[in-house]
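The complex is shown incomplete by one protein chain, all other protein chains being positioned as in the whole.
On to chain A.
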Amino acid sequence: MASAQLTDKELVSELKRLGYTPGPVTESTRPVYLKKLKKLWEEQPQPRGSSSCWLGNTIQSCIIKICLVPSNAICQLTFLSFSVVLHPFGPEFDLHYDVKDRDLILNLLLSLHEHLANVAGEHDCGDLKNSLNRSVSFMSVYLSIYLSIYPITLCVPFSCSLGVCWFLGRLIGADPAQPIEDVSEISRLESIHPRMSFFCRLRRAFFTVIHRVLFVLAGIGVVLGLVYYMKYRWRKEEEETRQMYDMVERIIDVMRSHNEACQENKDLQRYLPIPHVRDSLVQPQDRKKMKKVWDRAVAFLSANESRIRTETQRIGGADFMVWRWLQPSVSPDKMSSMPSKVWQGQAFPLDRRNSPPNSLTPCLKIRNMFDPVMEVGENWHLAIQEAILEKCSDNDGIVHIAVDKNSREGCVYVKCLSAEHSGKAFKALHGSWFDGKLVTVKYLRLDRYHQRFPQALGCNTPLKPSSSCMNSMSRLNQRSSTSSSLGFS
């Protein structure tokens, strides 16, 4: 007889499950309890997903069919209204059982397989909470077979062969991780081809696709975010470095001019306290913002600038870090020191020989204001514009200035409100020295100007220099205030 009989424990648990509390299962009480179990199963209301009852019913109907057929005649089993001819069990199976048994077995297996698939499919589609629902208790299957086909002994050996069970699906033992060695270890059967409704499959496919697409998008998003962040950081770094160099240059200028002032005025100390320099260069509202830039500039200077030395001096009783300008000036003549973006006077008086008698158009082209090769930084064109505005500060008729950064001649284009204003500007600019270069001006045709600069068509407001300190005019103002007359007048 088969080894996989219902153990006492299983019998007891089955009975308990059906609501009956049994006593001990002994040799003598066992048959009685089995009968009781069978009766309870039959009495049970048919729940939808219960595998055991279903199987019991189909097998029972199969049995009933068999019994109805006269036992003497050769009975053709018409269980599922077709007979299964193909099976994976090999020729020994055919030899071992005769036709009707074979059909019974195969049909049984087929229905069991389908049922398992349905159970698995239902579980996968519906609630995924209890993973135990996916599989069917082997015992309940066996029970139903055993109890229903009790009189027929053939089903017992077949149902207990491991090969058959493999055909049905996945075998799960008591410990889900271990493989099954023997039939007695099987505790549950699970289908590996779950059968899900079309709608359910559609839904699952849809969700899978959506999830994959989302993952891909998320990956792309992360990569893009990284790229943008790197770009942003890089840009910020560049900006800060540029600001630092700008600050360094301004500090050098201040030191140099202070040095020159010291040349004249021997009472001044030759060094400048660093905080004082900072406070003079950086506006109060910017000090906090520029702190990092300032510190970098200070570090740069102490490491890389040889003409400025950092010392500690005692000023007014407190210790200060100071800078001292070390480079001796080449000559006491301040005119030979490098000019930087300042107007330096008129080269020749304007008369009829070198300028048109009356102003022709409101547009001017100013040449030789700068050398594009020598210019460094981002905003030197603003300094040029400022210089022009400051030179023509009395003339509030300039509405548009454009610095042509790429022109080798250093051209700047200016548009004024009227010909009269441009004439005044002409007189102020033509023939002046700026930054060591001689500036020349000529008139341009208005329509050509508008062709070149269409944005000037709408400009009507006069432009003013942005700061009132008039840096580019400092030389001229200085010279006019002192009585010394040097150089080029």
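Keep in mind that, in the parts below, a residue touches a chain if its C-beta (ideal position, glycine included) is under 8 Å from a C-beta of that chain, and two chains touch if they have at least 3 such contacts; residues count from 1.
In this section, contacts and distances are computed from a predicted model.
Asker: With one chain of the assembly withheld, which option in "Barrier-to-autointegration factor-like protein", "NADPH oxidase 2", "DNA polymerase epsilon subunit 4" or "Autophagy protein 5" matches that chain's UniProt protein name?
Answerer: Record says "Barrier-to-autointegration factor-like protein".
Asker: Quick one: which of A:Ser28, A:Asn265, A:Asn358 or A:Asn406 touches the chain that's been left out?
Answerer: Counting the whole complex, the residue in contact with the absent chain is A:Ser28.
Asker: Contact with the hidden chain only, please: which chain A residues?
Answerer: Touching the chain left out of view, chain A contributes residues 21-24, 26, 28-29, 31-33, 35-36.
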